[in-house]
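Quick one: structure below, then a few questions.
For this depiction, one protein chain was excluded, whereas all remaining protein chains were kept in their positions.
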Amino acid sequence: MAIADVDDMYFHYPRASLGAGDEGWTLCDISLAVHAGTTLGIVGESGSGKSTLIRVMCGLLHHQRGTVRFDGRDVGDFRGEDSKELRRKNQIVFQNPRRSLDPRMTIRRSLSEPMRALQGRRPDDDELIVSLEKVGLGREVLPRFPHQLSGGQLQRVGIARSLSVDPTILYADEPVSSLDVSVQAQVLNLLMDLRDELGLTLVMVSHDLGVVSRMCEEIIVMRNGRIVEAGRTDVVLTRPESSYTAALLVAARAASL
Amino acid sequence: MPDTPIPTITADTIDDDTAIPAPPASVWRRIARVPITLYLGGALVSSFVFVALLSFVWTPYPPNHLNMSNRLEPPGTPGFLLGTDRAGRDVITELMLGARNSLYVSVVSTVVAMIIGTSIGLAIAGSNRYFQGPLTRLVDTGLALPGILTALVLAAKLGPGNTTATLAIIAWQIPVAARVTIGPARQVLALDFVEAAYGYGRRRSYILVRHVLRNISPLLIVLGSVMFAAAILIEAALAFLGVGVQPPTSSWGRFLSETQSLLEAAPFLMFFPGLAIVFTVLGFNLLGDGLRTVLDPQQARTGSS
Partner (left out) sequence: MLEIRDLRVHIDGHEIIHIDELDLPAGTRLGLVGESGSGKTMTATAIAGLLPNEAKASGTVRFDGQDLLELNDAEFSKIRGKRIGFVFQDPARALNPMMRIGRQVSESIRLHTNLKRRAVNDKVLELLDQVQLPDPAALVRRYPHQLSGGQQQRVLIAAAIATDPELLIADEPTTALDVTVQEEILQLLISLSEQRNMSVLFVSHDLGVIRFVCDRVAVIYGGHVVETGCVEHVVSDPRHRYTAALLAANPGMPKDDDFASFMGQRLHTIPGHVPAVGKFPGGCRFRNRCEHASASCAEAPMPVTLGDGHRYSCWHPDGES
């Protein structure tokens, strides 16, 4: 059963100048489905639109053509109180942890923001500590500010923040790209553990085919705003149908271990 | 929300996993970390405020106590520590009385102009992209309007005085505050944590106040100091033009402008209101600088600005 699906979706940024054909559109002719409990990887290079795609899927950006549905309902239908439910069930973890937390908010406050905004309640420290423990952090980070934590710790805080409201789908936009290799490994392991424990549906955007191979059963390859290829990861990456995917693979294999 | 395509790979330095220890909790350590500018600035500003308030209950001589036989006495004359002005008024008394008006006009106009101007700036920064351009140009038009003209018009309508001067300065300064706020506010709005806030359901108005305003506050504090300095000087200019306070009410600006014609006869006179202005402006600047450092969670750690 598809938790989220997209049909013939087109999207352009507000002031894009549209030309003939698909010129100016950031996303063209996107159709895909995300199944409950799976991990989907979205790969592509810069300008492929992958980061834009997940934002449209979770409702942060509004598409101009086609349909985007969450749990069977069109995302545009979630109004009023329902829109909070949509937000709650679709959370994003961002790439650069130093930039995705307000430098002037304590960790305690940053962690409680989603609950305050979407559930109208203020969690007490005990509840926050439980969230922190899930991501391998301790209570001592609560009163601190972002600049006092390392990149790896901040990314864990970001993950804890997203998970604090029990989302159905967790979108991760290059969650480990700005981290060192060893820290990257820790965060990836964490995501795998959380996914298994919580039965989370995970949609991960990455430019790193190695990371996607490890984490995602399904994969979508994007280029210039279009989906070039999609399917099971082991199939697409061993027998790619598109020459672009093949080229990506060659380049990725060349510079990897 | 992002307005332009999001870059996929950023060239940010790959982040390390080095943890930084928490700052010391002891009270004395934290007092020691307060920068000296805060103390100095605070001291200067409080002394001037104190003097201004004191003038309500006591001055060396009664207000406007003319003493025609002691006109233009130099400093050090017995009974007149800093001398007297053209009408024999004691300089110290004049300064104290002047403090009231100058501080009142400058502080009130700066605070009001900043509140209104910053709100306008934030609103524009957060508004729809289509409107931002034209609205910013509107603000620029306000900047371009000569403030003196506004002041003269106001004076014609309301008559000269403190209120006129205050209103004129406010009108003058609102576009400044607005214009300076727009750029940095837009920059903050483009940051990831703002997008994250939208992601967990926060509305634009909340984001503008809770996230944007706080993150541009260092800038606003500096802006406030600069605007305050400008306000004092504008007040002086208006007094000189006869638009501000009128005799017998005292103001530093008025005092300063009077000393201009007396340069030959009593060159020492201009120093006193001049220095008063300089030190007050300096005090607010230092205070602003200190506040900015103290309020920054990152600075508080090292105690240096």
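Think of it as A and B in the order they're written, each chain with its own count starting at 1.
The rule we apply is simple: a contact is a pair of C-beta atoms (placed from the backbone, for glycine too) under 8 Å apart; a residue touches a chain by one contact, two chains touch by 3 or more.
The structure displayed is predicted, hence computed values, not measured ones.
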| item | value |
| --- | --- |
| From A:D8, A:E23 or A:D234, residue that would touch the chain that is not displayed | A:D234 |
| Hidden-chain contact residue, picked from the options A:A2, A:A16, A:I129 or A:M192 | A:M192 |
| Residue in contact with the excluded chain [from A:N90, A:S150 or A:T201] | A:S150 |
| Residue among A:E85, A:E127 or A:D180 that touches the chain left out of view | A:D180 |
| Residues from subunit A at the interface with the omitted partner, ascending | 45-46, 150, 152, 180-186, 188-189, 192, 207-211, 213-215, 217, 233-234, 237-238, 247-248, 250-257 |
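Here is the rule we use: only the chains that are shown with their structure count from here on.
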| item | value |
| --- | --- |
| Whole-Å gap between the CA centroids of subunit A and subunit B | 45 |
| Contacting residues of subunit B [partner subunit A, same complex] | 1-10, 12, 14-22, 129-130, 191-193, 195-202, 206, 211, 214-215, 297-298, 301 |
| Residues of subunit A touching subunit B in the complex | 13-15, 26, 44-52, 55, 58, 60-61, 83-84, 87-88, 91-92, 94-104, 113-114, 117-118, 140, 143-145, 147-154, 158, 161, 165, 174, 177-180, 182-183, 207 |
